[in-house]
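Pasting a structure below so you can have a look.
All protein chains but one are shown at their positions in the complex.
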Amino acid sequence: MLVEVVQTQTRDVLDVSGLVRRYGELTAVDGVSFHIRSGETYGLLGPNGAGKTTIISMVAGLIPAHGGTVRVAGRAMTPSKTEAKRIIGLVPQELAIYPDLTARENLKFFGRLQGLRGRELTRRTNEVLELIGLNDRAGDLTKKYSGGMKRRLNIGIGLLHRPTLLILDEPTVGVDPQSRNAILESVERLSVEGMAVLYTTHYMEEAERLCDRIAIIDEGRVQAEGTRDELITLTGGVDRINLRGGGSMSRAAEALRGLPAVQHVDNDGAGLILTVSDGPTALAGIVTGAGHAGMSVTSVEIVRPDLESVFLHLTGKALRD
Amino acid sequence: MSAIVAIATVELRRFLRDKSNLFFVFIFPLMLILLLGSQFGAGSGQPRVTIAGPGSTLTQALTAELESAGVDVTASGEDAARADLRRGRTDVGMFLDDADAAAFHAGRPAELAVVMASQSSAQAVLQQVRTAVQAVGLDRSQLAALTGAGIPEEQARPALDQAAAQVAAPTVQIVDTGDVVQEFRGLGKFDLGASQQLLLFVFLSSLTGAATLIQARRFGVVGRVMSAPVSSGQVVAGQALGRFAIAFVQGGFIMVGTALLFGVDWGNLWLSALVLVLFCAVSAAAAMMVGSVMDNDTAAAGVGVGAGLVLAGLGGCMVPPEFFPETLAAVSFATPHRWAYEALSAIQRHDGTLGDVLPELGVLAGMAAALLVLGAGLLRRSLNRAL
Partner (left out) sequence: MPGLWTMVAKDLRQRIRDKSVFIFSLIVPLALMGVLSLVFGGLGEDTVDLQPATVVASADDADQLGAALLGAVDSLEIMDVTIKRVPAADVRHETQASGADLGIIIPEGFSNAVLSGQAASVQLVEGDNASLESGVLISVVQGVVDQFAAGTVTAAAGGLSGLPRQDLAALARHAAAGPSLLTLTEGQAAAEQLSLRGTLVAGQAGLFLMFTVGFGVLGLLAEREQGTLARLRSMPVTGAAVITAKACTGFILGVVATTVLLTAGSQLFGVSFGSPLVVAALILSVVTAATSLTFVVARLVRTAEQANVAQSILAVVLGIAGGAFFPVQGTGFAATLLDLNPIGAFNRGLGISAGGGNVGDVTGPVAVMLAFAAAGLLLARILPDRGAQA
């Protein structure tokens, strides 16, 4: 049987609205709403413990929500809705494979549960084995695999039935740089093929590289949502320029404060830190001005705003501990 | 030395902290000793007869006669008695009715229905019933003989009572019972079971503890310890000492617990404790062997349970070895259990001294040493093997 692919021109692939989940007194997820369109890669960015995995668990129908709704391709998703589950593919954060079965046996088992049968099952199993580069070792018990190989299989199982929505929960945690890059590349490729992806991470670089839109999650709430550039404008879009050197720094600071692009100058004794509206354009004038005022500049650094700064700006906390 | 003790202490602490061990190591053996004592202790093997029928002088006479022969007599309904017979809960059932009672009362002949259960012991009990019935009938025959000779009944009865008091009737005297029976005479209700279960559980728990050793190897704990400035010999000694400490804690608990709770007499406590120490050493060394040879902890637990029970059975911890056929009795000396059993029974039953049990202690020490050397070698080799 072919997996039913629900094309949604008018509807979103995923529509999450007002999601709430409590654990006793603690409200782990507090009114989270977002939606994902077909072919879009959507990131949930937040530190560990922000509630990302709880959101994903409700989206994938692992646990019931205490409030709000999840609709996958227009169908309500709850733990008992098997129809909605046909459309999604989940890659849990922790490994979820049988160590005492081979890669091929793992794939075939989960493929069957997803409704694949016969030749279709064999074909998809082979395709996925090819994709995750485990063709040579497909007949080995997975407990003999390296960590990276297990991770790849873990992801491959989620792709087997060509889900309309692929949910990846921190797929690169604890993965070596090489495997990590391979994982990111395959997510990009899937996105190009039109698969909608929900991607959680606490790595800013991954969210920036992969995601069309990003929701910044903290304390169970969406703190901000948008494309990378939209989020960055939230910080006011200012750059920071660090000038290092010697000489007459206080005179230089005075002089630079007079420049139109410079909003703020700070003298920390070892150099000057400037807040500038458009760093690259203003740079030449700043270096020249500092020199004229008697400062000998030895190094210059422009720091452009990133999601890290956005997170810091929104929550007052660093993304990573 | 401190490294060895540190390793052993960690092992003992891990063991005691795991609450799941508490039941099997401490509670279960005592429960089993209690159960065995109540099932097999004093009074076990007592013949059981169930009498179904209306209460009458016949019933009373039979009950009194059977009980004086040491039979456990129960009065019961007919259906219940038949069910008990089928299920072997009684050896012989007697089914009496009003006609039997009336005939007996009147001194007329009566035929009594008896039914024997299907277990082999029922035959001997049936014979006791025959003897008892005959004895009850004899009272009547005596009276009948006298009345037949022209003496009125009211005169014959007191004459019989008086005669019974005056003459010395012949008796049967069992002057010498078999060795086996003698061996267990004077043993407390729980004494035998306690020493058997002590050996069974100390060895069994040690062997199943081999799974912990495999886990320690798998989690890399053993490897990490080896990376510290500790020699492989010290690691092996520490593991062995840890297993030994666990076994001794359990064994000591069973000895003290049974002595306090069930009044088990362990004889000379120092000597019994010495036997326990050597037996624990054998157990610990055997656990090291299993833990080193096997790599799968679930399978090792299975092997531990299996080998622990099989060796205990062969070593006389389920059925006393005194009951073993000859070959089996010979085979049983290949198990450490049998040697420890012999030593404990010498101490418990015959007030054996150190000199008496020296051969047994020597064999146990030899077994411990041999297994320890072998187990240590295997463990050292296993550390080089990937899991």
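Chains here go by letter, A and B, matching the order in which they are written, and residues are numbered from 1 within each.
Please note the rule applied: a contact is a pair of C-beta atoms (placed from the backbone, for glycine too) under 8 Å apart; a residue touches a chain by one contact, two chains touch by 3 or more.
These figures come from a predicted structure and were not determined experimentally.
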- Omitted chain - touching chains that are shown: A, B
- Message: Touch as defined at the start, partner being the missing chain; which of B:75, B:256, B:269 or B:328 qualifies?
- Response: B:328
- Message: One chain is left out of this view; which of B:64, B:160, B:274 or B:365 touches it in the full complex?
- Response: B:160
- Contact partner of the left-out chain, one of B:14, B:140 or B:380: B:140
- Note that subunit A touches the chain not displayed via residues 57, 60-62, 79-80, 82-83, 85-86, 88, 90, 92, 94-101, 105, 109-110, 112-115, 157, 167
- For subunit B, which residues lie in contact with the unshown chain of the complex? 20, 23-24, 28, 32, 35, 39-40, 69, 82, 85-89, 93, 104, 107-124, 126-131, 133-142, 144-146, 148-149, 151, 155-156, 159-160, 162-164, 166-181, 296, 298-299, 301-303, 305-306, 309-310, 313-314, 316, 318-319, 323-325, 328
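In the analysis below, only the chains that are shown with their structure count from here on.
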- Rounded to the nearest whole Å, what is the centre-to-centre distance of subunit A and subunit B, using the mean of the C-alpha atoms as each centre? 67
